[in-house]
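Heads up, this is only part of the complex; the chains shown haven't been moved.
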Amino acid sequence: MAQEAWGRWGSEDEIGAPNLIGPEQVRLAAALVRTGQVISLAQPISDRLPVPGHRAGVMHFMGRDGGDYAAGAKRPGGFQFSEDTIVLSMHVGTHLDALCHAWCDDHLYNGFPGSTVRSNTRALRCGVEKIPPLVTRGVLLDVVRLRGTVALPGDFIGLAELKAAAEYAGVTLRDGDAVLIRTGWLESQDPKQGVDFNTEPGIDMEAALWLAESGVAMVGADNFAIETLPFPPDTIFPVHQRLIRDYGIPLLEGLVLRQLAEADAKEFLFFAAPLPIVGATASPIAPVAVL
Amino acid sequence: MAQEAWGRWGSEDEIGAPNLIGPEQVRLAAALVRTGQVISLAQPISDRLPVPGHRAGVMHFMGRDGGDYAAGAKRPGGFQFSEDTIVLSMHVGTHLDALCHAWCDDHLYNGFPGSTVRSNTRALRCGVEKIPPLVTRGVLLDVVRLRGTVALPGDFIGLAELKAAAEYAGVTLRDGDAVLIRTGWLESQDPKQGVDFNTEPGIDMEAALWLAESGVAMVGADNFAIETLPFPPDTIFPVHQRLIRDYGIPLLEGLVLRQLAEADAKEFLFFAAPLPIVGATASPIAPVAVL
């Protein structure tokens, strides 16, 4: 397997494809603003957030709150306040995978040893704090609109379909783009019924490689893993391995794209700034489209 | 005490001053982009992040990592990955205070009862998830440049000084602006020596009210509490009470502003999207300036 982007931005690079966003891309993206409408692409975070079975649900605790005052807590100088703490897995809800999140053959993106990711140091290489704020052109590839219906769990979204979606959007992908793929998965879930994280529609390998070779800085989708679940036979997260490790492309999972699609967005100013959690394998994130 | 903004956007409003950012403000902000330089304004988050004594330090745990594979963990299909979990107080590092964070007289912004903020429900009113992504004009008020040195702990930054800073920036504040005040506090701390959160420079009440009356959507600073510590006699967080509760202005604390100042930024496209943590009293955030 080739490691297409290794060494492309120097042997010490830990940023990967976001390097493709330069000042020119930022200026062009800002120039896309037309209506000034701002759309959030993030799922709400709460203890009701569906999470895969092998991850822990969100815990959110108040350390001080209005109940304390109702119960008689002191109010020095009349002041009242509340504060809280969250226990949060980095890979639930809307989040951006860092380049240290997935690999194979004991080596991360750009050849860094997997052994640099440890309990006592966290990721010494390719932690999410190395990814700069992403400010670039966003492109919506709306498979739901193309199909006229949501893609079904297990569906592979292939090259032809992504190309058709780009054509519908009137967009030719270029260096630094943030591609957002709407499969319809998230919007068709009913949390009350439970969410099955073991099967979902996603892109296939050919589609993934086309995006990568098109120079995109980031790939996002409204599903749990960008790629199709279950995986093709004898593979485990093959698209993760290729995009993250070989191309240095961070993946943005769990996007909320329905409102963006309903606004008929095609290309737009895209913003996403991960929390610079040192050595983290991902960051919760609240990405934004500005139309 | 007046509650200047109560009812201004309707009796059910939980957004407050960010309502002042409309499509026009967004378009004007986007039009400010010149060089395309992107500057992050967030502190790194790690267990080394200084926190006030009454708050717990950050915990960050790996649930799976490269050490596991080095120790012999299975790699189904060759796949290797890492994942992690964070325990994070909402009010450490760079964070945006929600309108439910501070109040008095048992009533939050817009008159909602403080008793709507509870352990078992979290904030039913004015949680941080009610604040939309902030995309607007950012204005840097650089007190350090004005003074030629960092403000000292305990210093009050007053109206005249803020006005002078705005004049230096060549900016007249207007509805929807995000004001960022550089006091020099954070950049003059040495975490190895310990950080004293009990004394810091900040704005005084007159300055705060001028900002509020100028229509700003948000007030940020490179200190811990926007306002001066220790407080004026017989007051506790007086600026918090007035700006958050009476004007509905979220506060953005713990900003990193040195690089922005060194780039001689004055007005710019500002972007800050809180994590929509349902019922939270604040959100960790990675704000961005685009020059």
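Going in written order, the chains are labelled A and B, and every chain counts its residues from 1.
What we mean here is this: a residue touches a chain if its C-beta (ideal position, glycine included) is under 8 Å from a C-beta of that chain, and two chains touch if they have at least 3 such contacts.
Small disclaimer: the values here were computed from a predicted structure and weren't measured.
Every protein chain here shares one sequence; 2 sit in place, and the complete assembly counts 4 copies in total.
Rule of thumb we're sticking to: only the chains that are shown with their structure count from here on.
Distance between chain centres (mean CA atoms), subunit A to subunit B: 24 Å.
Residues of subunit A that touch subunit B in their complex: 22-27, 30-31, 33-38, 40, 42-46, 48, 55-56, 60-63, 65-67, 69-70, 75-91, 100-106, 113-119, 122-123, 129, 132-133, 135, 231, 234-238, 240-241, 269, 271, 273-282, 284-288, 290.
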